[in-house]
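This is the structure, below, for whatever I ask next.
Omission of a single protein chain aside, the complex is shown with its protein chains in their original locations.
Naming follows writing order (A and B), and every chain is counted from residue 1.
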Amino acid sequence: MKKILKYVVVDIVQNKIVLIYTFLLLLISLSVFNLESNSAKGLLSLLNIILILVPLICIIFSTIYIYNSSEFIELLVSQPLKRKSIWISLFGGLASSLSLAFFIGGGIPILLYHADSTGFMMIAVGLFLTVVFVSIAMLAAGMTRDKAKGIGLSILLWLYFSLIFDALVLFFLFQFQDYPLEKAMVCFSFLNPIDLARIQILLQMDISALMGYTGAVFREFFGNEIGVALSFVGLFLWILFPLLLSLKRFNERDL
Amino acid sequence: MKRVLSVMTIICAVAMTAQSKVIRVGYTKSIRSIQQAVDLSQNGDTVLVDPGTYMEKNIIIQKSITLKGINYPVLDGENEFAIISVKTSNATIEGFRLQHTGRSEIRDLGAIMIYDSYKVCVLNNILEDTNFGVYVQNSKRCTIKDNSITAYGKDEVQSGNGIHCWRSDSLVIIGNKIKGHRDGLYFEFVKNSLIWRNVSTRNVRYGIHFMFSNRNTYVSNIFERNEAGVAVMYSKNIHMYNNHFLNNWGDAAYGILLKDITDSDISGNYFRKNTVGLHMEGCSRIELYKNIFNSNGWAVKIQASCDNNDFTRNNFLGNTFDIGTNGSLVLNTFTGNYWDKYEGYDLHKDNVGDIPYHPVSMYSMIIDSNPAALMLFRSLIVGLLDKTEKILPGVTPENLRDNKPVMKQIKL
Partner (left out) sequence: MITVRDLTKTFVKLKALNDISLSFQSGECIALLGPNGCGKTTLIKAILGMVVPNTGSIEFKGQSILGQWQYRNLIGYMPQIGRYPENMTIANVFEMMKDIRRDSRRILDEDLISSFNLNDLMHKKMHTLSGGTRQKVSAALAFLFNPDVLILDEPTAGLDPLASERLKEKIASEKEKGKLVLITSHVLSELDDLITEVCYMQEGQLAFHKKLDDLKAETGEDKLSKAIPQVLMFQSILI
């Protein structure tokens, strides 16, 4: 497994798009911290980048990469290698190189300008989101052989997680606003990795507004260590399930 | 005539010195009980108490005397009694450590109880583990100064207030440090009083709580980490200057809650890290100027029941939401404030933004009616909704705006 992983990482790291992505992230993060009057405000702007840009780039790049390496995958499958190790290596290669890109582009500026618990949480959450969306991309790419369809599907998935899901939740909230919905909200947040990530960062930042108003449920759940741990378990499951599902498909797939 | 006057003066002076004597109390002295000393004293006398612990079961003072402790003698209420009760004029209680008052469901028990008095001073005492700290009822022109009042209240029902004043007039309350009571300062039907430089923290309910108390002035007090912040209700002519409202978290915590307050002045106050900095309900004709709202969840929540309140030259910095409201009726004005979220421009370079600022965000209104929506805080959909609302106001009150937002933070 390690053998293939090495070659996938080397290949991706040399990829121009990954280099541009790293550089772009670095540029945005640095300018955000330098332009905003205080670094807390900069962090807030960076939050949007982490929650929107990182998933988008990760899911689309990974999908395209998998389609582009279909022949390479074919070549590897004809070699004495387990399919599982090929697929996991691809995932590992994508996840580690995109994580590295995020860490250099986003993590280092955060460490330079805002190295406190909020900053660390942001880096952790950004890395998790990177890996989650690589995993979702693996699933999307495994769904169809058609590259255009696959990329369309991954854009749709990104749109779903970053916009449509929340819109549906909002709609749901208004439909049932006469009922106590806090517990349902906590459950809903686990259905979307971006929401989980956002809430974790917000608990570090706009804590007063969050704590004050929705009453005990949010605070009791997300406010303590168990809640934080559970959130990360949730994010981890968001990595694991799409990956396992895609692995199952890959094992049964004809090349 | 001159002669007569000087003779009179001398006679008076002699008479005074002849009258006022000092009675010492202590284990080594002939008088060992404070109550005994008080009983022996006459108006104008001083009772001076040596260090030590005195278990005296409610000392009653009904003469104009000064009761003074040397090096904080301890008066202990044995968790059963009030410690000192005063019903007189011109009395002073100074320099004691009063501890372990009783608790009763039937009557209020406190460390220093002042009833129907005139010009009583409570100075420089340390109160520990008290039910009520200083309790003033039906009194005038009393001074409560530089006391440290600490309790360890756990819930609202079982604890009393730090400084409790009822139906009184012209009180002066200065430099007290109050901690851990139900309400740090409590006033009901108190008029014409000055509350200055007190620090009221970590109380079980409110840092300060007053009702039906008109014409009072609150200056340079600090209210921090009280379970429910500060609540003031049903009063007129209140003046609040340079107070600090800090770190009041929680489900129902306000920096300050104003309910039915009219014709008042709120200026130079500093609100930081409160869930809601300033909450106004049914308030009229309040001038709010030169206040700083920093890092609050909501800087100001103003219910539609408020009218004719003016916000001018306040700084709004780093608040999650600047203004929250619950209706579309706007009868209050916002002029010339600094809003750090203002995104307008100033072509004239006169430090006044050329387009109005709408401080109410749509999402804050959504949360107001539907708190569970907080889960979507800072999500893309909410951002888009807010931006759309800014361009085409539909839900947020169009009239709630600052027509002359200042471009630079106001120096205060």
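The definition used in the following text is that contacts are C-beta pairs under 8 Å (C-beta built on N, C-alpha and C of every residue); 3 or more make two chains touch, one makes a residue touch a chain.
Predicted model only: the values in this text are computed from it and were never measured.
Colleague: What are the shown chains that the left-out chain touches?
Modeller: A
Colleague: For the full complex, which residue in A:Q79, A:S117 or A:Q175 touches the chain that was left out?
Modeller: Within the whole complex, the residue contacting the unshown chain is A:Q79.
Colleague: Tell me where the left-out chain touches chain A, residue by residue.
Modeller: So the residues of chain A touching the unseen chain are 3-4, 7, 10-11, 14-15, 69, 71-72, 74-83, 252-255.
The working rule: only the chains that are shown with their structure count from here on.
Colleague: So, what's the distance in Å between the C-alpha centres of chain B and chain A?
Modeller: Taking the average C-alpha coordinate of chain A and of chain B, the gap between them is 49 Å.
Colleague: Could you list, by residue number, the parts of chain A that touch chain B in their complex?
Modeller: Going through chain A, the ones touching chain B are 38, 40-41, 44, 47-48, 51-52, 162-163, 166-167, 169-170, 173-174, 177, 180-182, 184-186, 188-189, 194-195, 198-199, 202, 206, 208-216, 218.
Colleague: In the complex formed with chain A, which residues of chain B make contact?
Modeller: Contacts found on chain B: 249-251, 253, 273-276, 295-298, 318, 320-321, 366-367, 369-384.
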